[in-house]
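Of the protein chains in this complex, one is absent; all others appear in place.
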Amino acid sequence: MNIEFEYIMILPVLLGAMLASALLVWWERRLLGWWQDRLGPNRLGPFGVLQVVADIVKLFTKHDWVPPFSDRVIFTLAPTAVVAGMLMGFAVVPYGPGLYIIDLNIGLLFFLAMTSLAVYGVLLSGLASNNKYSLLGGLRSAAQMVSYEVFMGLSLMGVVMLTGSFNMSQIVEAQRDIWNCIPQFVGLVIFLMAGLAEMHRLPFDLPEAEHELTAGFHTEYSGMKFGLIMLGEYLSLILTCAMTVTLFFGGWLGPDFLPPLVWFSLKTALLINFFILLRAAIPRPRYDQLMSMGWKILLPLTLLNLMVTGALALWMET
Amino acid sequence: MWSHIKTTWLVFLHLFKRNETVQYPEEMPYMAPRYRGRIILTRDPDGEERCVSCNLCAVACPVDCIALQKTSSEDGRWYPEFFRINFSRCILCGMCEEACPTYAIQLTPDFELAEYERPNMVYEKEHLLIDGVGKYPDYSFWRVAGKTIAGKGKGDARNELPPTEVHSLLP
Partner (left out) sequence: MPKIIIDNKEYEVADGDNLLQACLSRGIDLPYFCWHPAMGSVGACRQCAVVQYQDENDERGRIVMGCMTPVSEGLRISVDANNAVNFRASVIEWLMLNHPHDCPVCEEGGECHLQDMTVMTGHTSRRYTGKKRTFENQYLGPFINHEMNRCITCYRCVRYYKDYAGGTDLQALGSRNRMYFGRTEPGVLESEFSGNLVEVCPTGVFTNKPFSESYTRKWDLQSAPSVCMGCAVGCNTSPGERYGNLKRIQNRYNEDINSYFLCDRGRFGSGYVNSEKRIRNAGLRCEDGSFEIIDKTDALNRFAAIVKDNKLIGIGSPRASVESNYALRALVGEANYCAGFSDAEAPLVDLAIDLSQGHGKRAPTLKRVEAADAVLLLGEDVSNTAPRLALSLRQTSRNVSKEMAGPASIPLWQDAGVRGHAQSALTPVYSASVLPTRLEDICTDSICTTPERIAYLGNCITQLIEGKSVELDEADMAFVNGAAQALKSASNPLVVSGTSLLNEAVLHAAAQITEALKALAQEPDLLLCFAEVNSVGAGLITGALSMHSALKKLTDGSVDTAIVLENDLYRRAESEKVAAALSAASQVVGLDVVENATLEQATLVLPAASFAETEGCCINYEGRAQQFYQVYEPQGDIMAAWAWVAGISKESTETDVREKLISDCAIELPCLSRLTHLNRMAGQSGRTAAKIPRQTHRFSGRTAMNANVSVHEPRTSEDVNSPFSFSMEGDSAAQPGDLAPYVWAPGWNSNQSVTQYQEHAGGALRGAADAVFVSHAASTTTLEKTGPIFGKASGKVREGGAGLCLVPVYCVFGSDELSAHTSEMQARAGRARISLNPQDAKALHVKTGDGLYCSTGEITPGQSYEVLVSASMQQGFVGLVQGAAYLPAGAWVSFVRDENWARQPEVIARG
């Protein structure tokens, strides 16, 4: 893999991620519509797909208001931190055999590090807004994401133990016989839940929680700053799904009648739809329930999973 | 946990259900006859205004969007001198219809109340009054009430005895 290829890959990944998340805005609304027995956006373009364009135009032309009471600099920078962190995460995702931006030895750690960075975006935007609701949203996001990050990382250690590597491509290759979702089922479930909390999507959207905090950390955001936060959220959805596919569902692997990239995309898309389904079906828990579930159930479960996997791995080796 | 999984499955199944919504305005949704839309004032079976301006609709209105003034006609009927509903405030809750003792005020299935100018949302009596009886074809308040109007003296209303002969001292 030479250095130029990496540069070439950046552009399609960047464009693809952006386009996908933009389309997701429309797709999620349509899907939610169907699940709620209504039509969803269907007026603009074929199947309403141009709704995306309308939304973007709207976001760009909206009054970009910075509240006078806010911390101006941080207020402006925070949304970029969300997007930047997520986009960096895409660098280590293997889309196909040899199809990646960078193939780091510590790819998985890099992914975890980047998603952690995005937390700062949320936290800082909440703080910088200088508004009670936003502050509460920021505080919630800090506590929620820091907590869930702990066992998000730990839940993946089972996969690492089985593979013996942090390298993403090697993890995918290691699943040729059996996808990790079977031996690491507990890890998968925990990772999904932690991912949900990490990208603060419904039902774990407590930092936003429209009904309690009137959009929480991004109450004060409008225009393209708000657009960036939205983009960041959809990016994180895609990234989390892509990672799940990579780590647990065999990445690009699949029968040969389809190219690996298509397999990868299909799996990711399916998983995204599953997340949208969760949004449509599951109500939001109370904040204290979320936290106590994290620390009192998921963390011990993760540690147990880790111990059992470790023990099994040792037993298999001997 | 099981209920969450079940819920998720059931919600997923809705993907294959018929949509409840329609492509309004190309396709009009079905409106039940008792749908609570635009308010009208009806007439009684005799073709006279049903409203007796008792003010109960106005007082029942949670957004206070009904204003009227009583006056009376030559024949003794009470009727509103003006009757104004500010539809830009109306929440179509139907409390006025519930309160109306004469079935004069009724809500219709017409919900298309959009205007470009807010003053056009203020309906006066001539905009509200229709020529029909609405949902209650037979009811006429004045045939039940004890008050005299032209053509209906004391004792002519429903369930009334003829006027008492006061001069009689018979037991």
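For reference, chains read A and B in written order, and residue numbers begin at 1 within each chain.
Convention: contacts are C-beta pairs under 8 Å (C-beta built on N, C-alpha and C of every residue); 3 or more make two chains touch, one makes a residue touch a chain.
Everything numeric here is computed off the predicted structure, so don't read it as measured data.
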Touch criterion as defined above, residue of B:I66, B:L107 or B:L129 at the omitted chain: B:I66
Where B:L56, B:L107 or B:V133 are the choices, the one touching the absent chain is B:L56
Tell me where the left-out chain touches subunit B, residue by residue. 52-56, 58-59, 61, 63-72, 78, 81-82, 84-86, 88-89, 101-102, 118-119, 121-122, 124, 141, 144-148, 154-155, 157, 159-169, 171
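Criterion: only the chains that are shown with their structure count from here on.
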Could you state the distance in Å from the CA-based centre of subunit A to that of subunit B? 54
Hey, which residues of subunit B end up touching subunit A in the complex? 4, 7-8, 10-12, 14-15, 17-21, 23
For the subunit A and subunit B complex, residues of the former touching the latter: 33-39, 42, 277-278, 280-282
